[in-house]
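We show some of the complex, not the whole, and keep each chain where it was.
By written order: A and B. Residues from 1 in each chain.
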């Protein structure tokens, strides 16, 4: 055995020795970690039903997409014969998953805020069925979104490309599902869904926002559409557009909860990238065009174009 | 049995009863979901080959990365002896995966648009081989991108850190792979790849854009590089930069498809965060610097600095 190998082995022994030394301190540290939970400076989630995990959210969204765009996200080849069985099976599986997660979401809310019992089990099944009954309407809206996206984007090669790969359509699919869940009174689940879409696409649409037909989001990264925003038909927005709330006095959260704080965008408006429109009383009139990077906190009449000053050029 | 428990059990029975009630409505609803597919308001994807799923795209990108940066993304320790076998095996596996997905992409396109048969099977193998033959060139370009990133970023501790963790390098790796696939005539697959990178990094580079050597994207969230953009050598861009198209008249998608709609950025240009440069005839001349948040729709001569007006200060 040469001295290098020997020294390495000794190192290893030292390593094991001190490993023991540090590991022996673990139980006491674990006790501290447990005890510290009770001191009011740690959020604890005990005695509540587990809420939907990210993996079950992804599962629900994937299955819903398969039903909304049949055959597009399937790993097997569909034909007119097996389509019926495929969709039937997908619908049943989605029903069971949705019923369970809706029940958990309602139950979580009831326990947490001491709400009156709503018979979560039954509610879960009722709402899951209502969601499936909404499929034709959701398909109509999403198909119109796909067509509007195709018509306005010269880079799109086909409707298929848009359905397969456009983040705007993914975010709008999740929004339209989450918005319907929200309308049906399901707590917390819609918001977790929309934050999943936000993470995947950089597009942040609050499930309570109201959005009309033929909506287009191009590129999309950085888009924010706040809780009380109202958007009409045939509206097109680009990456980095914020439809947000005006600045609030400190600790205003409670006071403004539920009030209209985000703008109204009327039909046929286009908002270019990086524009910011703020305030619950701000209305962008029909057919107006808001230029890129514009910052707006006041109402704009219909048929108006709003742009920034030109930048300054310096020749070196 | 106390009354609370009893009431809970009764609740459960009610629950089960109504669960049955709702579940019994499922078959009729599933029929509606199937029948509705035929009414023209639903995008259907039947009788076509399944196109690449997200998981196979991720698989291809991961294996390609392992070959482009050998040893960096391997779970086993490589040494000069096993490197040969490791890379040989990785290249063979990548070839098979690529050949299959390229074939599917071409076949999907042929069926969908009634194109002439291109012998997809053979095409898949020919293009997959061409992709592997491009490895040395792709490595040279990406190594140059890594070195340019390191030279310009004081926060970078090492080339390794950049390869392991920088989103710009990930997006550029996927772009350079997808761009080569696009040059070789593969439909749809390149766009799905680039939208995966967009989702992971917030950087949206169309695979058809043309980008020179020593390209740097710092931070990157919100970057958009459109389909017909041309970027020279030694260009550096920051987060939120858009190289986009000018506003189009409504329904202009078809008319402008394939035309140059995005800007040309000449050598040695720097574009700071949030800047937007639009239009197919807009050229940013060599060595120019575009300041942050600048909005440009006109050509800028070489050696020019373009900045925004200073903001207004209000003392409260």
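The rule is simple: contacts are C-beta pairs under 8 Å (C-beta built on N, C-alpha and C of every residue); 3 or more make two chains touch, one makes a residue touch a chain.
Being a predicted model, the structure only gives us computed values, none of them experimental.
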Handout entry: Subunit number of the complete homomer, 2 shown here
Key = 3
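Basically, only the chains that are shown with their structure count from here on.
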Problem - Whole-Å gap between the CA centroids of chain A and chain B - result: 20
Fill in the blank from the handout: Given the complex, residues on chain B that touch chain A span 11-12, 14-16, 18-19, 21-23, 25-27, 29-34, 36-37, 41-51, 53, 108, 112-113, 187-188, 191-192, 195, 198-199, 202, 204, 206, 221-222, 224, 226-227, 240, 242, 244-245, 247-248, 250-259, 261, 274, 276, 278, 291, 293-296, 300-301, 303-309
Handout entry: Residues of chain A defined as touching chain B within the complex
Key = 67, 69-80, 83-84, 87-88, 91-92, 95, 99, 117, 119, 121-122, 125-126, 128-129, 132-133, 135-136, 139-140, 143, 146, 150-161, 163-167, 200-202, 219, 221-222, 238-240, 270, 272-274, 289, 291-293, 308-309, 311-316
